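All protein chains of the complex are present and in place, except for one that has been dropped.
Labels A, B and C are assigned to the chains in the order they are written; within every chain, residues are numbered from 1.
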Amino acid sequence: MNTFGHLFKITTCGESYGGAVAVIIDGCPPGLAISREEIQKQCDRRRPGQSALTTPRQERDQVHILSGIFDGHTMGTPILLLAHNEDMRPGDYEILKNVYRPSHADFSYQQKYGRRDFRGSGRASARETWARVAAGAIAQKYLQEHLHIEVMSYVEQVGTLCTTIDPKSVLASSIESNSVRCPDPLIVPAMQNLIECVKQEGDSIGGIIQGVLRNVPVGLGAPVFDKLSADLGKAMLGINAVKGFEIGSGFEGATLRGSEHNDSFIIRDGNISCATNHAGGILGGISTGEDILFRVAFKPVSTIAKEQQTLTLEKEKVALSVQGRHDPCVLPRAVPIVDAMAALVLMDHYLLHKAQNL
Amino acid sequence: MNTFGHLFKITTCGESYGGAVAVIIDGCPPGLAISREEIQKQCDRRRPGQSALTTPRQERDQVHILSGIFDGHTMGTPILLLAHNEDMRPGDYEILKNVYRPSHADFSYQQKYGRRDFRGSGRASARETWARVAAGAIAQKYLQEHLHIEVMSYVEQVGTLCTTIDPKSVLASSIESNSVRCPDPLIVPAMQNLIECVKQEGDSIGGIIQGVLRNVPVGLGAPVFDKLSADLGKAMLGINAVKGFEIGSGFEGATLRGSEHNDSFIIRDGNISCATNHAGGILGGISTGEDILFRVAFKPVSTIAKEQQTLTLEKEKVALSVQGRHDPCVLPRAVPIVDAMAALVLMDHYLLHKAQNL
Amino acid sequence: MNTFGHLFKITTCGESYGGAVAVIIDGCPPGLAISREEIQKQCDRRRPGQSALTTPRQERDQVHILSGIFDGHTMGTPILLLAHNEDMRPGDYEILKNVYRPSHADFSYQQKYGRRDFRGSGRASARETWARVAAGAIAQKYLQEHLHIEVMSYVEQVGTLCTTIDPKSVLASSIESNSVRCPDPLIVPAMQNLIECVKQEGDSIGGIIQGVLRNVPVGLGAPVFDKLSADLGKAMLGINAVKGFEIGSGFEGATLRGSEHNDSFIIRDGNISCATNHAGGILGGISTGEDILFRVAFKPVSTIAKEQQTLTLEKEKVALSVQGRHDPCVLPRAVPIVDAMAALVLMDHYLLHKAQNL
Partner (left out) sequence: MNTFGHLFKITTCGESYGGAVAVIIDGCPPGLAISREEIQKQCDRRRPGQSALTTPRQERDQVHILSGIFDGHTMGTPILLLAHNEDMRPGDYEILKNVYRPSHADFSYQQKYGRRDFRGSGRASARETWARVAAGAIAQKYLQEHLHIEVMSYVEQVGTLCTTIDPKSVLASSIESNSVRCPDPLIVPAMQNLIECVKQEGDSIGGIIQGVLRNVPVGLGAPVFDKLSADLGKAMLGINAVKGFEIGSGFEGATLRGSEHNDSFIIRDGNISCATNHAGGILGGISTGEDILFRVAFKPVSTIAKEQQTLTLEKEKVALSVQGRHDPCVLPRAVPIVDAMAALVLMDHYLLHKAQNL
């Protein structure tokens, strides 16, 4: 329900207007050196208000480490990370108490639970993703230190504006060099312009994030239900606003013939490798050692300033316009969330592989 | 690992050349009337050799019910369904003992486990999906009887041939009316022709399956990691050859603005409903009562008769051509697998919802 | 690892000397009325320093509700309960940094994890049980409100002093009437005297807690591994210092014949009931509606003031005496922990039963 993973297991909690958002990370091996600053750094990448392109909400989201880390190292005991909720202006949300925002979880929550925390969307708030990013920072550190795995993702498309840059060549530094988190300097200005334009219109826009996982050792994943690709897919489809997931050739691959799609095995630097990578680094659910490549489609955020027709809880028609704080494009801030979820999946599968096959 | 689901839980086993494929279904409520024939019927839809469009392998796959059902009803105890392996001609596979088929799990299995059952792909064989279809038949029966949920899927695209039929209007009978399992009579002949052509060339072709879940009650799913969409995605991405999954607007939705994408709430027949269904029947991870619509992309099958260059386990180059039994297009037989997995996801989420919210 | 339960699931964290102890409760049905005071009340029963019989450590352990409860009711979202650590005098524990206390987890932790938080026993500290009691309070409230289940336990034996009072007749109020939490006024003074005597000697003493669960509906539990008795046993054996668990006739039952031990079915008030209750309210792992009766054996606490011979981490012999704060008898404070764990087991099995059988 609110737990992700089996051996490297995170359990998150927190509504946007309760006391805090928090996560317990259970199963982290002991002895990993990790500082508060390393976790904070990832959280800052997700922070609202970090640039002109995002929601103007201001949340410092300072990480508190309340258990599991002693003397700068993990102890093998559960780690509690917590950020207090700030910038809570309940008045802002009074307007939402009695109305169902179009394409928002207000309706399904109310029906499922019979009640909901209408202030700031409660548990459906993107604020919940803070916990994922904080936990993911620990997984990323482990993967990097112990396995030299590089986890990264970037904005490939905003609306219909799309970079054609080759994922193979992308550097982490080029992703962080601009507020869109797209590594292609030729298209970034157009993307920034589009997002600002959409923002002024009180509207929102969707887009696509490309994920790249490098140096993943061969053998991670499981053959049947828990294919590495299936778990990455679930991880990404569990992020708010995600409507699609592709691995390797994805939907494009459906149009090809086997003789075109098959990646020939070749010798590269003395090792078995593949001439092409339509597979996206995973065969039969198990990593091959090639780069893992996936794409994640985000719909535009549903809460917009532009006026929309909707219904109240009493089924009356009403015009709705949510002023002031909407997020015109969630993509730049979603990049660290995609990174975090990918790292959590890899970490979990690595520990499983270690238990049974190493 | 080989278990899917939490409350309606299936555990599968079986290599294509061991003694049997089987599944234990744990958590099925007692008192469901179910016959061997109802299960067999779904298995027959998945059976190799059922039409000229599939692999010529002949597998009767007769269902044996070995526990959990007594006097025509489930007892609340675990149900064992089993099909013995037949048509095993080990000689056929001797050629594969020492070679890595391109884009096949041979390589990743060998690396992960240090050994593999090279006869018929072992656990990576599509034969494993028999167990899913058999188990899914029980879930489908329950959903239909107790909740009047209609689970269906159909072939929407083969290669680049694509029907534009509206999923809303599709009938189960029209899907079963032809060997492609596409409900659009105008495009079926072209699809059949394409598959036969590909078959004669010793090649394979990919495609897309559209899923439609009707009458799903509002409230199924969970807000965070276990969104109904995320679990459907994992279920589909866990099927062999699947490279992509979309819910509702999917990748197309990434190009839209919020004001275009949002589904307005309206009153229909006195109930709250949506004017459009870009969401695909799920908001915030929870079903809304609208049709659940999703799409699944299958790459072409990797084992082909056409000659390919590859490597042996000893890293020597070799030309490979797998004669006689390859499957030119897995899509028609994958339809019941998609149905089964969707039913298993719904059943599991229904029981979870029943435990906590009903 | 640090999670207990499947549908009503708690995940705990916190060392005694980190920032806090905390618990996330996932799966609590929405709509349960619960106040901070109701939770605090149970925590106060477990609090150190509550009487002259326990450790003099002072911990207020104020409950903070940080998520999942809004407007006095559970929302169906995860509930975070947290107590900050106070009364931390690291100097007290410097003596333990380099020594293995006899019969304490210092040794096994150091071997397993390669490191440990030596301040206050880290995760092996009884402080961790705060989280169980806080979570259990919510389960107890639900069981009481929705199912009228009465969960109680009491100190039956301290050292060799044992009450022979019949569990059937015990009232909750009589348990709380004295500092030992034994409902038998005839033996309480002797028990108090024994504990005080042991305390003055710088020693500790073990004992037995009797659990009584009334009005448990028939049908909770599962037939095979997850018998209600097995899950109660695991819950109790997971409490620090517990060395034994009995259900119903327990070890005494091993000496009987079937014709003596079998509980005859009879009609009582028009319903099927049992003449005797050797079964302890559970048959074949499933509750029968009779009182569930179990006993839990606690060894004496290992940390004592009396001087003991032991070894340092460098294998040198050393005399150890832990002054000032040891707990002579953990039994009175363990009563609310036993209550909490029993409530958590019942709650989890109730939700499972609801999912599949109601």
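Definition applied: contacts are C-beta pairs under 8 Å (C-beta built on N, C-alpha and C of every residue); 3 or more make two chains touch, one makes a residue touch a chain.
Just so it is clear, the model here is predicted, and its values are computed rather than measured.
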{"item": "Residue in contact with the excluded chain [from C:Met152, C:Ile175 or C:Val301]", "value": "C:Val301"}
{"item": "Of C:Gly120, C:Gly280 or C:Pro336, the residue in touch with the unshown chain", "value": "C:Gly280"}
{"item": "Residue among B:Lys112, B:Lys141, B:Lys199 or B:Arg257 touching the omitted chain", "value": "B:Lys112"}
{"item": "Residues from chain C at the interface with the omitted partner, ascending", "value": "1-4, 12, 100, 102-105, 107-109, 111-114, 123-124, 128, 157, 159-160, 198, 203-208, 218-219, 221-227, 229-231, 233-235, 237-238, 240, 242-251, 253-267, 272, 278-280, 282-289, 295, 297-304, 306, 308-311, 315, 352-353, 357"}
{"item": "In chain B, positions touching the absent partner", "value": "1-3, 9, 11-15, 18-22, 24, 26-27, 30-31, 64-68, 70-71, 73, 75-80, 82, 112-117, 122-123"}
{"item": "Residues belonging to chain A that touch the chain removed from view", "value": "6-7, 27, 29-30, 76-77, 223, 351-352, 354-358"}
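Please note the rule applied: only the chains that are shown with their structure count from here on.
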{"item": "Middle chain, criterion being Cα centroid separation", "value": "A"}
{"item": "Separation of chain B from chain C, taking each centre as the mean of its C-alpha atoms, in whole Å", "value": "46"}
{"item": "Length of the line joining the C-alpha centres of chain A and chain B, rounded to whole Å", "value": "27"}
{"item": "Inter-chain centre distance, chain A versus chain C - centres from mean C-alpha coordinates, in Å", "value": "39"}
{"item": "Two or more partner chains touched - positions in chain A", "value": "1-3, 12, 112-114, 123"}
